[in-house]
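Mind having a look at this structure? Questions to follow.
With one protein chain held back, the other chains of the complex are shown just where they sit.
Labels run A and B following the written order; every chain starts at residue 1.
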Amino acid sequence: MFRFKRDTAGDLVAFTLLLIGALCMIGPFVWMMSTSLKPLAEQYDMRMIPQTVTVENYPRLFEIIPFHLLLWNSAKIAAISTFGQLLTCSMAGFIFAVVRFPFRNVIFVILLITLMVPGQITAIPQFIIFKFLGLYGTQAPLYAPAFLGGAFGTFLMRQYFLTLPIELAEAARIDGASLARIFFTIYLPLAKPALAAFAIFAFMFSWNDLFNALIYLPSNMEKTTLTVGLALFQTQYSGQWPLMMAASLISVAPIIIVFFLAQRHFIAGISMSGLK
Amino acid sequence: MGALRPMGIERWWVLVFLTPTLIGLLLGTFGSIFATLGISFMDWDLLTPPTAAGISNYQGLPDDRLFMRSLWNTLAFAGLYVPLTVIISLFVALGLNRTIPGVSFFRVAFFLPTVSSPTAVGLLWTWIYAQDNGVLNEMITAMGGDPVRWLSRSVALYSVVIVNVWGAIGGGMIIFLAGLQAIPKDYYEVAEMDGAKSWQRLWFITLPALAPSMFFQCVLVTINAFQAFDYIYILTRTGNGNSTMPTLVFSIYRNGFRFFRMGDAAAQAVVLTCMIMVLTLIYFRLQKKWGAQA
Partner (left out) sequence: MKHLTSTALALILAAGTAAAETEISFMLWGSPQEGEVWSHIAEEFQAAHPDISVNIEVADWNGYWEKLRVQVAGGTPPDVFAMDAPLYPDWQSRDVLLNMQPYIDADPSVLEGVYPVTLEAYKTEEGMFGMPRDFQTIVLYYNKDMFDAAGVEYPTDEWTWDDFRAAAAELTIDKDGDGTTDQWGAWAEVYDMEPFWGPVIWSHGGEVVDAAAGTTLIGSEEAMAGFEFIRQIWLEDQSMPTEEQLSQYGWDGLLSGVAAMGFSGHWSVPEYAQAGLNFDVAPVPMGPAGRVTGVNSAGFVISKDSPNPDAAWEFVKFAVSEAGQSELANIGLAVPILESVANSDAYLGQEVQINHALFVEALEYAHMKPVFRGYEEWSGAVGDALSLSWTEGVPLEESLEEAVEYGDDALARNN
């Protein structure tokens, strides 16, 4: 972390504003936590501090839902997807940002359009493609596409690489480095903040994916993911909000952990002089 | 924009690096762009084979009440949501890129809404917006104002914009935080030697250097605005699966998946995609202009 001068007044104003903002941000979330600690009879008591505090909802939840199975399935799929996305999207993003080649812009624009088409229409054509490829009935439709790049990640990585000065690549090239070498030894290490950001998103997208898990996985708890399991569970326990709040808190915990680990990479800017 | 021209063996590397994306794009384009375009010129109820419909699905759009209502709702929503989300998340990221105590805590705090399940948090928002004992109305009446019906038809737009912006700041913050790390320190060091004030550093260095991230964020937030669904539906749904504030993707979903009219739904999806494309083009022009300033 760097500072240019003792900018105390600015820091103080920023701090105060951020504090107020942060409180607004976590308010509903804290409220969700406190609701998860209420007994059923007091669930609609809208006070933020529960009248009666109970932790019974959590052990009960583990009795009702086979969380260990669901968490494992979701974690496995999300981890594989995140890896595939980081690898293939950063490679493509690098090429789009740094190299000039025929149809570069056309291909990139088409890629962007795939991001804009709403998924409601494309679900059935995609199902037919997966069936055609013989992947229906396996878990592959949930993670295989992650190894085929993707508009969001490629776009994100490209924009980051564009921020880096092109002189980095040019200088390395004059020294005789190959494109692969430039990517792996210069651009990828510098891209840690972007990779961290993208990892958070990729993990979150996979973790929260309800539709594909619903369509492609059998509904039994040994094979399906947390999102599908929770949707089923809500059918049976609708109206029991403390349980539902507890369930949704447990289900987002892994994303928060991933975020916490990743955000440590958002530190300091790069230094040109250190790279030469 | 400077870029390398690949020579000799480098061309192979370009191909290797792009192969996964190109395969994905091939499948993806057929699965999404061509499929949507194709279906939009057909009548298809999902259950029987599609038949050619010419441009009738597009011609029918102005007479579709649900679609027209959804279109206006979505445009109004996007008009508020996009600028608010982009600007607030930019300032949050700038603030959290400084040396302040508890920076990790702040980052997690701003990120939390992004991961909160809309179903669970949706209930809490109905409590915040509640007519009788809601948090907001209690504050308003305490200050001597009249209670507001936050989820009534005339106010609901603003209420759902607030919830959606709340849920989107964290994502924008991550993008901008990452983008800020790519700005070489050297730029600031030079500027400081020239005696630039902090607002000048922000205006002449940070923002132009952040243009690629800004472009990304604007495109993404616009896409999200036009495809917003979860919170809006949860706060405005009615007992029979309808919504008092239908949005475009809601209309697309209802037409395609509930009313057996995939052709109409696809035509609506094409309209939606075109609107996002036009906005993206505008952002692209702006970015070029902005980048030239640097």
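Simple rule for what comes next: contacts are C-beta pairs under 8 Å (C-beta built on N, C-alpha and C of every residue); 3 or more make two chains touch, one makes a residue touch a chain.
All figures in this text were calculated on a predicted structure; none of them were measured in a lab.
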Omitted chain: which shown chains does it touch? A, B
The listed residue (B:Gly8, B:Pro62, B:Gly195 or B:Gly239) that touches the chain absent from the view is B:Gly239
Residue among B:Leu18, B:Ile33 or B:Ala130 touching the omitted chain: B:Ala130
Interface residues of chain B toward the undisplayed chain are 45-48, 65-66, 123, 126-127, 130-134, 149, 151-153, 235, 238-242, 244, 254, 257-260
Provide the residue numbers of chain A that touch the chain removed from this figure. 40-41, 43-44, 46, 123-124, 127-128, 131, 136, 210-211, 214-215, 218-219, 221, 228, 231-241
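The rule we apply is simple: only the chains that are shown with their structure count from here on.
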Show which residues of chain A lie in contact with chain B when the two form their complex. 1-5, 7, 10-11, 14-15, 17-18, 21-22, 24-26, 28-29, 31-32, 35, 46, 88-89, 91-92, 94-95, 97-101, 107, 110-118, 120-122, 124-126, 129, 145, 147-152, 154-156, 158-160, 162-166, 169-170, 173, 178-180, 183, 190, 192-194, 196-197, 200-201, 204, 234, 241, 244-245, 248, 251-252, 255-256, 259-260, 263-273
Which residues, counting only chain B, touch chain A once they are in their complex? 1-6, 9-11, 13-14, 16-18, 20-25, 27-33, 35-36, 39, 46, 92, 95-101, 104-117, 119-121, 123-125, 127-128, 130, 133, 166, 169-171, 174-175, 177-186, 188, 192, 198, 201, 209-210, 212-213, 215-216, 219-220, 223, 226-227, 248-249, 252-253, 256-257, 262, 265-266, 269, 272-273, 276-277, 280
